[in-house]
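Here the complex is missing one protein chain, while the rest keep their positions.
Chain nomenclature is as follows: A, B and C, assigned in order of appearance, with residue numbering initiated at 1 for each chain independently.
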Amino acid sequence: MTKQLSLAQGREYLAIPGPSVMPDAVLQAMHRPSPNIYDGELIEMMPALVQDLRRVARTEHNVAIYISNGHGTWEAALSNVIAPGETILAPASGRFTHGWAEMAIGIGAKVELIDFGTSSPWDFDRIADALRADADRQIKAVLAVHVDTSSSIRNDIPTLRALLDDLNHPALLMADCIASLGCDRFEMDDWGVDVMVSACQKGLMTPAGMGFVFFNNKAHAKRSRMPRVSQYWDWTPRANPDLFYQYFNGTAPTHHLYGLRAALDLIHAEGIEHVWARHERLATAIWSACEIWAEGGALHLNVTDRKHRSRAVTALHLSDGQGTPLRQFTETQMGLTLGIGLGMEDWDGCFRLGHMGHVNGQMVLATLGSVETAMAALNIPRGAGALEAAARVLAS
Amino acid sequence: MTKQLSLAQGREYLAIPGPSVMPDAVLQAMHRPSPNIYDGELIEMMPALVQDLRRVARTEHNVAIYISNGHGTWEAALSNVIAPGETILAPASGRFTHGWAEMAIGIGAKVELIDFGTSSPWDFDRIADALRADADRQIKAVLAVHVDTSSSIRNDIPTLRALLDDLNHPALLMADCIASLGCDRFEMDDWGVDVMVSACQKGLMTPAGMGFVFFNNKAHAKRSRMPRVSQYWDWTPRANPDLFYQYFNGTAPTHHLYGLRAALDLIHAEGIEHVWARHERLATAIWSACEIWAEGGALHLNVTDRKHRSRAVTALHLSDGQGTPLRQFTETQMGLTLGIGLGMEDWDGCFRLGHMGHVNGQMVLATLGSVETAMAALNIPRGAGALEAAARVLAS
Amino acid sequence: MTKQLSLAQGREYLAIPGPSVMPDAVLQAMHRPSPNIYDGELIEMMPALVQDLRRVARTEHNVAIYISNGHGTWEAALSNVIAPGETILAPASGRFTHGWAEMAIGIGAKVELIDFGTSSPWDFDRIADALRADADRQIKAVLAVHVDTSSSIRNDIPTLRALLDDLNHPALLMADCIASLGCDRFEMDDWGVDVMVSACQKGLMTPAGMGFVFFNNKAHAKRSRMPRVSQYWDWTPRANPDLFYQYFNGTAPTHHLYGLRAALDLIHAEGIEHVWARHERLATAIWSACEIWAEGGALHLNVTDRKHRSRAVTALHLSDGQGTPLRQFTETQMGLTLGIGLGMEDWDGCFRLGHMGHVNGQMVLATLGSVETAMAALNIPRGAGALEAAARVLAS
Partner (left out) sequence: MTKQLSLAQGREYLAIPGPSVMPDAVLQAMHRPSPNIYDGELIEMMPALVQDLRRVARTEHNVAIYISNGHGTWEAALSNVIAPGETILAPASGRFTHGWAEMAIGIGAKVELIDFGTSSPWDFDRIADALRADADRQIKAVLAVHVDTSSSIRNDIPTLRALLDDLNHPALLMADCIASLGCDRFEMDDWGVDVMVSACQKGLMTPAGMGFVFFNNKAHAKRSRMPRVSQYWDWTPRANPDLFYQYFNGTAPTHHLYGLRAALDLIHAEGIEHVWARHERLATAIWSACEIWAEGGALHLNVTDRKHRSRAVTALHLSDGQGTPLRQFTETQMGLTLGIGLGMEDWDGCFRLGHMGHVNGQMVLATLGSVETAMAALNIPRGAGALEAAARVLAS
């Protein structure tokens, strides 16, 4: 035995905050020959696919499908409703609002950014101040990241909607649900969200490569007033195509559509309310373990208040830069890959647990057990009984 | 036996001009769990992947990879070098030049389109006239579709380059090789092409969902002078990323990258010169059969002159609208799906044979044999000995 | 281009007489995690699977499933009904009757073999002589290979049954349908077959590794009188299990069962009568082409009379040992692998076309076209118009 013993040989588990674990049914559905793109099954399955996407987003309105990643949907959404020179408001509680705002600058928008740091949710007072200050309604949209994947903050979108309504501000409410769709409760129509962007590789459990822009009539009215929308980003024909190729402005993402179909079947067989409840319970188990570990003084959760935490990802900090060694231990010794810290000052201290999409009780326990093992191996002080506390939550 | 006997039960063969037949190795490579996108194998395989892409395009210059279809690369390429108000010249010999030109209008460009119809290659005299008429060099780019998938015309790009050089016209030469890359000989650097766009689902044998924009220094110099390029389309970080996510402006198309890797392995194991020679020989066999069928008077090839024909797709016409019945016969009775006519006046008369990418001798013979069978079933007059003529070409 | 150009790069087609082409649905069904073998889906699907197997064999009687190949079912069948010292009659029209007879010797049986050579079906007069000579009924079974894969002879089982009945001979009629089940018409109950053996990798389109022994009450009565049957071969619990593991005498062939389920779904969706009719038509097309090639004097079909030919495999001979070069050409230049000759004197002259299971019109045309091409390349004299003759058969 010249090399070191590893306990990682076995099924690998990638518990990063996306791409998430792909169900076997999704991968099987994608392992197939190219389909005809002019006639037959693929064309016929689109109306139900679109309807089932809407059901996940809880909207009766429109959805445009893009061959793109999540960043692509940022640009797509902005391109349909924000003209060069127009202003957007970006309340940031994590890295991704900054990214979306930069994209807005890239298309010529002006950005008013309110930075809440990396561990705090929106402060509605400051947002209200910004909106009130916008007396001549220059702000055309508010970019609202529902769950920030880097900070694991979950923002309160209904309250933002109420604020806009209270102030009678006409700005579009544009939500980024890339990390939350199919994980955290999200009700597009009930919550009054005008535009919502998401992607397929997290709660929708399909390999990265497809994005979605949902929009309501108010948003489409703004699009109709745009001086120009580039053809690839224009959501109009995509959402209401006369011909199949218009769904995608060209060739369809054939295999991804089969994968997404399988994923939507899983979601709706379970029921979206149950999907949310499952994520809620699993997240609560994770928090319970982490809060006990935190008693040891070395670990803390990035988001203090449970009600501001994502049900899909949990960002954690370890003192003394122990996050990186911990991740390396779980990957090389346990067969579990955790997420790196993103956008945090303590690069080596931060790590993230992904618990989105195709995740169940035994997977959460594998994750927590591996973290416990790594902390033991690294002699990191921690409270006792964390795993049993998680088990009790799952048992209840 | 209440239903009708069909001879189609068996392995289906989709001989449409894209998506093409996916090699088993590609589908196997994509049937895998999500990989880590922050560390490890996927990140490490990118430099060689990029280099092997360049080798297919015969360029030492840059390539930006997009999660998009071919239409997306049209917009991407234009967005990097054509500012609103600038002019492009579009010599069209088929539907797709029109499509690209419309995309240019969508980003605010002016388009000067020369229409050569649906069955003729470029007329260089008319192109020369247009360039000469552009005394103040308003034309910033010429959109040059190498192979038009609808008409199966292959245009002569080196001659266009020579023309630009002769006239000392500085317009960028932008080629669309979506239907030709990995099929017809294409030499980006030797031919002096400044920008080339392609996609993965034809000669590159990977499920639709990824596109490529190759560009040289002259093109990049123009991009550097652009007033603004949107972040998603900007090719700069994609072609020279500091971090992995910059290759894709966000989440990587994880499974597609594995698929493309497998496809490039196949191409380079065979050798790109051999790949071209194989397509040449297979196309010649197809033409030989079609030319003999044509002697019957009912069928004709859309492109008269062999030297203007694509090696990847062949558009054909049948009198009396017999194209649609023929396609229906091969699909329902033989297990072979052929391409519909696109952009032709005789919708029901036109059909297309795809012979791109993962295609070999026995597949071409299956295609031709099925067409012969369908013509027999439909009593379509045709010359005798077409299949044997094709066999002789393949045997030589 | 240092190496030689090959036109084989593309989808490979294995047209050998088994293993046959596996449908995508079968391979997909097998690409799955291990199932529970004590509870759930796998256990529950067995009764319908057994019933659907019976439907393919056209029997209301019993079937025992073995994890084995076809040879294993030979031994299994014999072990249940033939005791050491008992005699079997083996009328041989090809290599595989010899093989089965050797297996009988291996379990201690005496074998009376009548050899009809490699290109003739049974001569019923000689069989009748042998049965009549058996005045004291020492012959306990007649081994009847329905289709011999090596010679491509199809024997006439109903006539053999009638002969046994006419002579009032009580010997069991044991049929080997390994190469014919799901290809050539076979009616176990109507034809009065007592025992039938088959395997999964030919007409049943599932990767090799599973075999089947069907038996009726007369056969089981003989088994009940056996002094001893080894536990693994004993068909009794396998055909009428109290517990799931008894189907297989131990661990189930989990993934094969899913594959077979998918294959049976394909067969019964098409309808077994249609499956037979498809094979009949495809075989007729092949014969038509071969008979025309034969006019050139170099090629001949191993079986002269169409009514004695298998619908699943066709054995051919080329003069001057040209069979091997022809196979090498199709494999290395066309992407088509043909079957070698088995048990023939002219090893290098003989080759075989497989056309069993998942095979349709375009595949047969690929096979024939490739043979035509190879004959052209090798300058083998042949009649003209063979491919068009095949096309006419398929078109009718």
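One rule holds in what follows: a residue touches a chain if its C-beta (ideal position, glycine included) is under 8 Å from a C-beta of that chain, and two chains touch if they have at least 3 such contacts.
These numbers were taken from a predicted model, which means no experiment stands behind them.
K.L.:
Who touches the missing chain here, C:M46, C:I67 or C:A162?
P.N.:
For the chain that is not drawn, the touching residue is C:I67.
K.L.:
Spell out the interface residues on chain C facing the chain that's missing from view.
P.N.:
Against the left-out chain, chain C lists 12, 14, 16, 18-22, 27-28, 30-39, 67-72, 74-75, 79, 84, 102-103, 106-108, 199, 201, 207-210, 228-234, 248-256, 337, 339-340.
K.L.:
For chain A, which residues lie in contact with the unshown chain of the complex?
P.N.:
1, 3, 5-13, 21, 23-24, 31, 266, 270-271, 273-275, 277-278, 281-282, 330, 333-336, 358-363, 365-370, 372-374, 376-377, 384-385, 387-388, 390-392, 394-396
K.L.:
For review purposes, identify every residue of chain B that touches the missing chain, sorted by number.
P.N.:
24, 28, 31-33
Please note the rule applied: only the chains that are shown with their structure count from here on.
K.L.:
When chain A meets its copy chain B, do both sides use mostly the same residue numbers (more than half shared) or mostly different ones?
P.N.:
Copies use mostly the same positions to touch.
K.L.:
How many Å are there between the centre of chain A and the centre of chain C, using C-alpha atoms for each centre?
P.N.:
Roughly 55 Å separates the two chain centres.
K.L.:
Could you work out how far the Cα centre of chain A sits from that of chain B, in whole Å?
P.N.:
35
K.L.:
What are the residues of chain A that contact at least two other chains?
P.N.:
Touching at least two other chains: 28, 31-33.
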